[in-house]
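Yeah, one chain of the complex is gone here, protein chain that is, but the others are all in their spots.
== chain A ==
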């Protein structure tokens, strides 16, 4: 009973953090029931995560842009445009993949820096500056694909990014071995960092949850990681897309929570004037965040082009709004200063889950948009309500 009460209290206090995960689990269970288990099949989950990839990457970037109280509308077509450039470099110029990818990422950083320059140095509102970018990159895609139309990419290594899987090494009982190892490493890393974190908190007399609850938490999260690993290992294992998302999450989570730059980003977001008076170079941070946004746009473009195995004239359409929606579903605050990398990715997965589940059920495109819009509105309403409760 004591345990139950503590758990209830814990969920109540941290409803903002947990809400998204609870929502995701409920949505997944609902679809599993409605599709007679088809939704939770290895093949479908693998597919779902791959289809969420290019939006998840954008969502992480735009989450940080929103945290520093700006917005970026140009990212969708920038991703599409850079994807087209990648296709051109591969197919028409004939550069190898390992040169094309760095070039595209650097081009992304450059494009992001231009936006950063306009916003930070010239002082143009981000909405307007990136709306201009939206138009320019849209034109640029058309220009790049003008002669050839859709550019088909016939490069196995490049296409593997969006469609391939990590090598298996060996099959164990029909399961993908390397994926199992990756999953196991994930669980060990999670338990290690959670235990270390808890020890530190106890050392400094911070409030921690009771030992029982802590163990339940560990087991629960580990079980989820194990389950997803088992699901994926039963199909083709972890895809390269999933590995890239995990890498992006790991790096960005580390930067935002553990480094000076991360702290400065949140400081600028929660109070730019105070940040300036604390000796933080607000312009530099703005530059940096838009630069990272550009790089992630490039990565998104690579993922999308690779997944389609071609660069189309309409690539990137509405990506920016999907990414922004994912960030908001993931709990970023429009007032700035609040938002998590994990939240943005989960937000992207929630949105992809809705699309995927409704597709499986054969729901038409019209209700799909309406339902996704409803979920976005609910997420933000929930966010506002819980914030009011705390204040």
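In this section, a residue touches a chain if its C-beta (ideal position, glycine included) is under 8 Å from a C-beta of that chain, and two chains touch if they have at least 3 such contacts; residues count from 1.
Heads up, the rule we're going with is that contacts and distances are computed from a predicted model.
Participant: According to its UniProt entry, is the unseen chain "Anti-sigma factor antagonist", "Glutathione S-transferase", "Putative multiple sugar transport system ATP-binding protein" or "CMD domain protein, Avi_7170 family"?
Facilitator: From the choices "Anti-sigma factor antagonist", "Glutathione S-transferase", "Putative multiple sugar transport system ATP-binding protein" or "CMD domain protein, Avi_7170 family", the unshown chain carries the UniProt name "Putative multiple sugar transport system ATP-binding protein".
Participant: Going by the contact rule already stated, which one of A:281, A:368 or A:386 would touch the omitted chain in the full complex?
Facilitator: Touching the chain that is not displayed is residue A:281.
Participant: Which residue, A:4, A:98 or A:204, contacts the hidden chain when the whole complex is considered?
Facilitator: A:204
Participant: For the chain left off this view, which of A:122, A:170 or A:260 is in contact with it?
Facilitator: The single option touching the absent chain is A:260.
Participant: Identify the residues of chain A touching the omitted chain, counting contacts across the whole complex.
Facilitator: Residues 200, 204-207, 258-261, 263-264, 266-267, 270-271, 273-281, 337-338 of chain A touch the chain absent from view.
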